[in-house]
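What you see is the complex with one protein chain gone and the rest in place.
We just call them A and B in the order they show up, numbering each chain from 1.
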Amino acid sequence: MDGRSLIRRRAGLRLWLSAGWLMLLGIAALLAPWIAPKDPLAQDLFLGRLPPFWMAGAEPGYWLGTDSLGRDVLSRILHGARVALLVALVAGTITCLIGATLGLLAGFLRGWVDMVISRLIDIWMAFPPVLFSILLIAVLGPGLTSIIIAIVVIDWTRFARVVRAEAMAQGAMDYVASARVAGRGRIGTMVREILPNVLPTVVVLLTLEMGIAVIVEAILSFVNLSISTDDPTWGGMIAEGRTSIHQAWWVLVFPLITLFLTVLSFSQLGEGLKDRFDPVLR
Amino acid sequence: MSFLSIRNLSVRLKGGPPLLRRVSLDVAPGEVRGLVGESGAGKSMIGKAVLGILPPSVEVTAGEILLDGTDLLTLSAKDRRRRIGASCALIPQDPLTALNPSHRIGPQITDRLVDILGWGRTEAEARAKALLAEVQIADPDRVLRSYPHELSGGMRQRILIASAFAAEPRLIVADEPTTALDVTVQKQILSLIRDMQARHGTALLFVTHDLGVVSKVCQRLSVLYAGMVVEDAAVTDFFAAPHHAYSAALLAATPKYTDPKAGLNPVPEAVIEAVRAEVAAFDRESAR
Partner (left out) sequence: MIPGGAAKQDMRHRVTGTGMVILRTLLTRLLTTVITLAGVAVIVFFVIRVVPGNPIAMMLPPGATEEDIARLSALYGLDKPLVTQFGIWVAGVLQGDFGTSITTRQPVLDLVLGRLPATLELSIMALVMAVILGGTAALIGTRYRGGRREGAIDVANGMALSVPDFLWGLVLILLFGVLWPVFHISGRVTPSLELPFTTDFYLFESLIRLRFDLWADIVAHMFMPALALAIPLAAIIGQLLKQSLKETMNLDYVTLARTKGYGEARVILREALRNAALPTLTLVGVQFTFLIGGTVIIERLFSYEGLGNMAIDAVVNRDLPLIQGIVLLFALIFTAVNLIVDLLYAVLNPRLRHA
């Protein structure tokens, strides 16, 4: 009994820590233009590769140092958060809306709708996601819109599959039958009875999807297929830091820590919510 | 001098209620002791305690399990394992799940001989073949090379019996060895166990909920209720005149082979009440 409550408390802690970090990041991203100490694009070759504040040779105001072009690392991280969270929100939400709707329709209406959507899901599953993204980015060209489109096109099945199964399970339960008997229409039943029951699952998936979106954006900006190199992105900073790792480790380390914590937080938040929504501790 | 002697063994669910209440019983060399009681009485738990396979969720709180004079509970885990492996064996309840699906039959019979007792491989294989013949399996060579799923339930139970006798153990625990089988096969398996036991002179702790079976196989029996031994008697005496009201009711509830039309008399409420009160009194006693 003791062990269980301990596990639950630890799970709660994990939930709050990740939610806290993401809140902080969200606020920082919103306020970036006002709280960033420097202009993230301003170059100054005389201030190149300044170390972070606690090391010898640091310049005041450049808290986390500068990159080889003299751009302020902290300011670029803050502005990069805007890009990362924008992609996470937009791509996550669109993916979720499309995937969950299709899954709900397939799982509840069954019949030919389910046939068509299930076949689509099968075809998607047979196509490895990496190939898919290479192909899509090659076709669409680099840029944020392409990234978002790629994420939506590739990942809608994540939602559709799970929501379809859940809707099917819910649809088989008595309360749905009694709602139908009570005279509610098909769509009405779906929206009023099924949707609220699959909502927790959808929220969990959405959280996980946002983490995926952040990492996809970072990877694509790392290989220079996101927005232009000058604009601050975590992936772009990491790419630049990777090349000067022996001269200026901080250019790599700080964006990496931020990215790591963000990805970890989204996934831990998702897992934590899953446990929280699940009546039995898994 | 008995080979197995359980003294005041108490077992409970960790942090929970008692499962065995000061159980004592003896099995002399070559003797067959029946262990009867309704489902959940703790019959299997006694067998598991003897064989050192109690589930991790339970613990022994008191008592001794003397095997040939040595208390198993005082030995190190490794010594206990070795000692049990060398002198005891189990005939399990469900032959369908008691054989490893990914090993052939041969190694499953010979493994203990080779790994624990240090026999040579050819020697062990010859022994396995002889044993399969002894349990009346027609084509031992083929069966030894088979996988479990290729054999029927009755066949597998014969194999498990052969395997139990492989190392000439001095004690075998048979945990409801016929319950999972078809009625037609049950009788064959039962007489096979009895014959084997008699021929090898092995002591047998025979767990069953069927007093009819006890009357055919056992010399002595213990009747168990809620982890408490309510009666310990010679089988002939017991069937003539059971001492405890609960065991008498149990006997009355058993359909007679001699008179199948007699029907079932469920154990009366009053008897159950009485034995429950006995258990409660026992628990109060031990709590003090």
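Observations, loosely collected:
Everything that follows uses one rule, which is that a contact is a pair of C-beta atoms (placed from the backbone, for glycine too) under 8 Å apart; a residue touches a chain by one contact, two chains touch by 3 or more.
Since the structure is predicted, the reported quantities are computational estimates derived from the model, not experimental observations.
Within the whole complex, the absent chain has one touching residue among A:17, A:41, A:89 or A:263, and that is A:263. Screening B:6, B:19, B:58 or B:89 against the full complex identifies B:89 as the residue touching the chain left out.
Across B:116, B:133 or B:270, the single residue that touches the chain missing here is B:116. For subunit B, the residues in touch with the chain missing from this view are 51-53, 56, 78, 81-82, 84-86, 88-90, 92-94, 96-102, 111-112, 115-116, 146-147, 149-150, 152-153, 160, 180. Where subunit A meets the chain that is not shown, the touching residues are 123, 126-131, 134-139, 141, 215, 218-219, 222-225, 238, 242, 245-246, 249, 252-253, 256, 259-260, 263-264, 267-268, 271.
Note that only the chains that are shown with their structure count from here on.
Centre to centre, using the average C-alpha position, subunit A and subunit B are separated by 58 Å.
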